[in-house]
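Note that this is a trimmed complex: some chains were dropped, and none of the rest were shifted.
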Amino acid sequence: MNGQNGALEQNETGRVEAFSDGVFAIAATLLVFNLHVPDALGVHSGGGLWRDLTHHWPSYAAFVISFISILVMWSSHHNIFNLIRRVDHTFLLLNGLVLLGIAATPFTTSLLAQNFGHPGERVAAAVYSAVALFITLAFNAMWHYAARGRRLLAATTSAGQVRGVARQYAVGPLAFALALALSLVSAEASVLVFVAVEVFFALPFGPNRSVPETS
Amino acid sequence: MNGQNGALEQNETGRVEAFSDGVFAIAATLLVFNLHVPDALGVHSGGGLWRDLTHHWPSYAAFVISFISILVMWSSHHNIFNLIRRVDHTFLLLNGLVLLGIAATPFTTSLLAQNFGHPGERVAAAVYSAVALFITLAFNAMWHYAARGRRLLAATTSAGQVRGVARQYAVGPLAFALALALSLVSAEASVLVFVAVEVFFALPFGPNRSVPETS
Amino acid sequence: MNGQNGALEQNETGRVEAFSDGVFAIAATLLVFNLHVPDALGVHSGGGLWRDLTHHWPSYAAFVISFISILVMWSSHHNIFNLIRRVDHTFLLLNGLVLLGIAATPFTTSLLAQNFGHPGERVAAAVYSAVALFITLAFNAMWHYAARGRRLLAATTSAGQVRGVARQYAVGPLAFALALALSLVSAEASVLVFVAVEVFFALPFGPNRSVPETS
């Protein structure tokens, strides 16, 4: 099990996963700062607080959409690591680009939530979509690098699994390029693409089903 | 140990636990931002700072109540993972809903702390209770999904343990539905339900005692 | 290796450590929000920024003191887990109290830093010391609970190690009770106790040296 070309040992994937899990979990949890807590001094009645909260519904919607989006991306990340046995320098770099986009998501979420329904909503939706597109392109680069010539794959990974991941990973760039294009016309249409992708991934016959059979 | 229906391998539960632990630990620690640091420039004496701090006692009480609440929920989460051997797509989704509610808790805590003693307190207590109710319903869905027909259970998990968890998990939805109902009448009564649940779980003969005998 | 009285299995200590490590690491890193970033619009020259930064030296000092304090406490926490083989419900509760105090530390640090040199400095030092005292008392309760009758200890833990930890753990409550008493008179004297404890723990012949010989 000698390392070649600077490849790290198999059990090294553990620490890369731990660091990556940390970034995913922190980014998902930091989304909470996007939620609007009204100033109690400006609240004159229970109904007033309720109106203030419901007035900020885009914050709650953006929180849920981005949280699920990060969960789905974490799950995709997870799947790759079931199928590879080692990492190398280039793979770590591509993984770093994925994490960079994930770490930026609380910002793009806040930008979208605060501008939804305001004049800047289409620009905000474009930034939100562009970062999601960047993340999925980095995911694809990471997977194609790992799978080319079975460079980093585990011996137990089947050709069918490799094709399955490639097929699943193709969804993201297509969907988020569409979301980016739609943002030029309508922020609502752009956001609906994200909702549709999440529903698609949540479906019992969705793409996550077919991948993890590492057996 | 072949995966079926997209089930992940047993050691895969490790990474789900690590990610979930991250969200629980981060949400618990982010509660600190709920604590009020008075502006030093407005403090003219030690007594002034002391009065300012004690004036914000709901912040400290809410910090402690929510921190212990997240600890108890983490402990419940932990118990499930002692009893299952694998996870699948649906289980991950239900786990994601639990984590979504946990991640929102620093927000509901801040909302409750800032509005306690103000006109919005009952609305704030209702939102706080509703998110706690959502978390415990997701926990129950997760456990019943895992235990139905012993779908995801470890071979060593006894029928008595399954009944024990189901009984313990029934406490949360009942208690927090009560807290939600009480919030319509009194924020204080609603919060007292949370304190009572935490004292109940902390008792040496409480429900946590009977579950983890995985032996 | 049957569980008794709700005791969790040995490998269960792993997840308690992971969750606790998360809280320690997050609390330590959140201290950064205590550091003062001057508003660039109010800065009219490089010298002006430099004066603004140096004017806030108590923030930087408090950051370093609290960061090292959390590191030393993490190290103490770590030592306990080298010597025990299982956890139970009461132990988890006491561990939860330790984590509650750790999670509150970014708040007490901010309170101290912002009030140092202002009229509220002694009250702030008292709150800072009181939380540190609370943490070390919880640590002692946790250790004495685990060690009484060797309740949770690993078979390899020697009587000498048990006495060593008890001796080392006695330092904290004594030192921080002194810091609390001194805060009534002088914030500076109170803070110096923290610096002294940290230097003491950093010394090569300090108390950390004698404990971890689990061999």
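Note that the chains take the letters A, B and C in the order they are written out, and that residue 1 is the start of every chain.
Quick note on the criterion: a residue touches a chain if its C-beta (ideal position, glycine included) is under 8 Å from a C-beta of that chain, and two chains touch if they have at least 3 such contacts.
Quantities reported herein were computed from a predicted structural model and do not represent experimental measurements.
Because every chain is the same sequence, the assembly can be counted simply: 3 are drawn, and the full complex in the file has 4 copies.
In this section, only the chains that are shown with their structure count from here on.
A linear topology is adopted by the chain contact network, the touching chains following one after another without closure. Annotation: the chain A:chain B pair of sequence copies touches via predominantly different residues, less than half of the used numbers being shared. Taking CA atoms, the transformation carrying chain A onto chain C includes a rotation by 180°, reported to the nearest 5. For this pair, chain A with chain B, the centres built from the Cα atoms lie 25 Å apart. Chain centres here are Cα averages; for chain A and chain C they lie 35 Å apart. Residues of chain B in contact with two or more other chains: 18, 22, 26, 30.
Against chain B, in their complex, chain C makes its touches with residues 1-3, 5-9, 12, 15, 18-19, 22-23, 26-27, 30, 89-90, 92-93, 96, 99-100, 103-104, 106-107, 110-111, 114-115, 118-124, 127. Listing the residues of chain A that touch chain B in their complex gives 17-18, 21-22, 24-26, 28-32, 35, 37-41, 43-50, 53, 63-64, 67-68, 71, 74-75, 78, 81-82, 202, 204, 206, 208-215.
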